[in-house]
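Handing you this structure, nothing more for now.
For this depiction, one protein chain was excluded, whereas all remaining protein chains were kept in their positions.
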Amino acid sequence: MNDEFRYLLARAARGSLDRRAFLGRAAALGVTSTVATGLLSKAVLAQGPRQGGSLVMGLQGGESTNSLDPALAASQVPFSYLKVSGEPLVNIGADGNLQGRIAEEWTASPDATEWRFKIRSGVEFHNGQTVTAEDVAQTLRRHSNEDSQSGALGIMRGISSIAVEGDTLVLQTEGPNADLPFLLADYHLMIQPNGGFDDATAGIFAGAYKWVENEPGVRHVLEKHANYWDSSVGHFNSIEMLVINDSTARNSALQSGQVQLINRVEPRVAGLLARAPGIHVESTAGRGHYVFIMHCNTAPFDNNDLRMALKLAIDRQDMVDRILRGYGSVGNDMPINASYPLFDESIPQRQYDPDQARFHYERSGHSGPIQLRTSEVAFPGAVDAAQLFKESAAAAGIDIEILREPGDGYWSEVWNVQPFSASYWGGRPVQDQMYSTAYLSNADWNDTRFFNEHFDELLLQARGELDQTRRKAMYSEMGMMVRDEGGLICPMFNDFIDAYNDQITGWVTNPNLEMMDGLAPVQMWSAE
Amino acid sequence: MKGMTLSALLGLFITGLFFAAAILAPWIAPYGMSEIVGDIWEPSSADFWLGTDNLGRDLLTRMIYGGRNTIFVASAATAVSFCLGSILGFTAAVYGGWVDQAMSRFNDLVMSIPTLIFALVVLSVMPVTLPILILVMGLLDSTRVFRLSRAVAVDINVMDYVEAARLRGEGQRWVIFREILPNALSPLVAELGLRFIFAILFISTLSFLGLGIQPPAADWGGIVKENREGIVYGIPAALIPAVAIVTLSISVNLVADWALNRTTSLKGGRGA
Partner (left out) sequence: MHPVLKLVIQRLALGLLLLLAASVLIFVGTQILPGDVAQAILGQGATPEALANLRSELGLDEPAFTRYIEWLSSALQGDLGTALSNGRDIASSIGGRLQNTLFLAAVAACISVPLAIFLGLLAVRYRDRWPDKLISAITLTSISLPEFLLGYVIMYFFSVQWGLFPSVSNINSGMSFLEKLNAVALPAMVLTLVVLAHMMRMTRAAILNVMQSAYVETAELKGLRRFTIIARHAMPNAIAPIVNVVMINLAYLVVGVVVIEVVFVYPGMGQYLVDHVAKRDVPVVQACGLIFATIYIGLNILADVISILSNPRLRHPK
């Protein structure tokens, strides 16, 4: 690499030479555009984030029914705009460790029942008010209230008192809870003035971007909050989120340069999209998993032999290959994988075994078709996955009858209602939360109707256990129980697949949730 | 068949070919309908003439079975809508007065609710089986046929030859089937071809919304949908069923066009 090229590269990285001109001059010096592009993006990264420019995102998962009330957020678009406009107490970093946001630091009592959070001073809401410990307390109180219908209600149930001492928030939990700060990183718990009791849908938060325009289901426009406390993030001047629910339309918008960042690339076309010039496809192994769930208390699924037969009759690797195209990993009939802290690697992997499946099926005494309900919305490829399941089960002599349900109403009429259906889970930051949400006997979303007293006891014990080795052993035992007795058939853990074009840069792998845990828009920056 | 034009013969031949493939599906399909035989989206080869689909099933096999469902449902639904729609439409036009008003306004009422929304509501209350699918499609479509056949029949009904028939003392049934029907046939036949295509497209829209034929069975529209993500990357799996729909549509309409010409000359226009 000669000096002239190095000079050009530096100028291009600083932005004083535009990209096209740089590539042209590089070609004149005999450097191919692939090499030049690669070097340029490295140089840009080394240069550090550039301020300014605007970001346009194309996102799946928005409806015209979306609300700005963080309590009601449930799909990807509200998740994205809350992550960008809101500020939580803490975040879980890409490395799995906690990062203080509104909370500057925190300590627990030795028995892990009292937690104290010191509130950062000088953080400002979008309306100019200063964030106080009382605002934080009120926010948590609103989400604890049944009336708020908050998606974080389950998390808040374990908190028995919320108090303020000067600039410190004091939380008491009902039992010991070693994971509490992780739970408070939930995206519903964005701090609002007076906790949002005055107007939860006002869109006033303390995050890096403030609201300009809100057209639910169409587009959301935000601009930089000038007095944002953390100067290390929030590089774009403005962010526009377009709701593009159709996957082909989303890919086309990225390829034609109308948007710079998209979520939810279909695994089937991820490889094809990555081949397009100037497009980067990022796949991130996460905790989300695609499942088929059986109600353990409903015939014929109340018979463990039948459940075991179905678990053995699914070809997990084939599903990962065909449905995820390799963008994922096989599941093991428990909701936990290696992305979780305290995961026990020694639990044996269940394999596709039609002979064993036939053995258990015959022992269950069941005959006739088993109805499996599925839908396009259950998870991407759910209808296809059900057909693969039907084929692999047929080899074991089990007849699965597929009922495709309309996407409209699937989550209210089918999931958690019908005894055998397709579904997905986004995963949770820690094992305790995943199990408490869906496997505890009295959990709100016990969608496999799994009732096991010993399991419940273990879960409560593990929650207060500060010795990590003992805790890991408990989680391992619980995992085995779900795997061998539960109603969960978990064929695969999916990767998050997002894509951006080379007008922006600064991607960092973050396994928590899609789009760098929703923080891609505040952490990435303009490349031109 | 005498005097058939070359294009009509071609249309009839291709239509016949499609129908034959539909009827003989289990015997001519090279693989099982939902059998997974290869990798995803393989290009066409000696083993898989049209390549494989989004799950690695043989596309030719899927096309043959899919054509069977598509042709059966579309034909049945079109038959229902035409029998019902045209007879009721003629009746309304011939009787006139309050009968016409009542029927037309009721028809308008049903039509004023968007078809798709109507179908969504009905199909979410009732189980999605083939007979129900056909009935719902046929009934919803018959409103369109009713409107057209009534409009055509009203014009014919004021013609002198109808009046002459009435003066001869012919009954309403005679007027409908012997005077109106033959004279209204040409626009109706032209419409029939289109309605058949619309029926195919309507099933595919229902499949698009998850209410159509249950998997692993499929219709052509459903196969387009299953493979649509490949379109913008040059994978032809979604285009093949589309080409099949287009070919069948054009063939059916070539026959319909010929029938249109034939009926108009039957009517004995000038020079006859």
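Just so it is clear, A and B label the chains in written order, and each chain counts residues from 1 on its own.
What we mean here is this: contacts are C-beta pairs under 8 Å (C-beta built on N, C-alpha and C of every residue); 3 or more make two chains touch, one makes a residue touch a chain.
Please read these numbers as outputs of a predicted model, since none were measured by experiment.
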| item | value |
| --- | --- |
| Chain not shown: contacting residue from A:89, A:208, A:259 or A:309 | A:259 |
| Sole contact to the chain not displayed, among A:27, A:163 or A:218 | A:218 |
| Full-complex contact with the absent chain, from B:116, B:130, B:165 or B:181 | B:116 |
| Selected from A:66, A:284 or A:494 as touching the chain missing from the view | A:66 |
| Hidden partner interface residues of chain A, rising order | 58, 63-67, 72, 146-147, 149, 153-154, 201, 215-219, 242-246, 248-249, 252-253, 255-256, 258-259, 407-409, 412-413, 416, 444-445 |
| Absent chain, residues of chain B that touch it | 7, 101, 105, 108-109, 111-117, 120-121, 124-125, 144, 147-148, 151-152, 154-155, 158, 186-187, 190-191, 194, 197, 200-201, 204-205, 208, 221, 224-225, 228, 231-232, 238-239, 242, 245-246, 248-250, 253, 257, 260, 264, 267, 269-270 |
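By definition in this document, only the chains that are shown with their structure count from here on.
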| item | value |
| --- | --- |
| Distance between the centres, which are taken as Cα means, of chain B and chain A, whole angstrom | 45 |
| Parts of chain A lying in touch with chain B, wherever the complex brings them together | 247-248, 251-252, 255, 266, 268-269, 272-273, 322, 325, 375-376, 383-384, 386-388, 390-391, 402-409 |
| Chain B - residues contacting chain A, complex | 34-36, 40, 54-56, 120, 123-124, 209-211, 214-216, 226, 228-233, 235 |
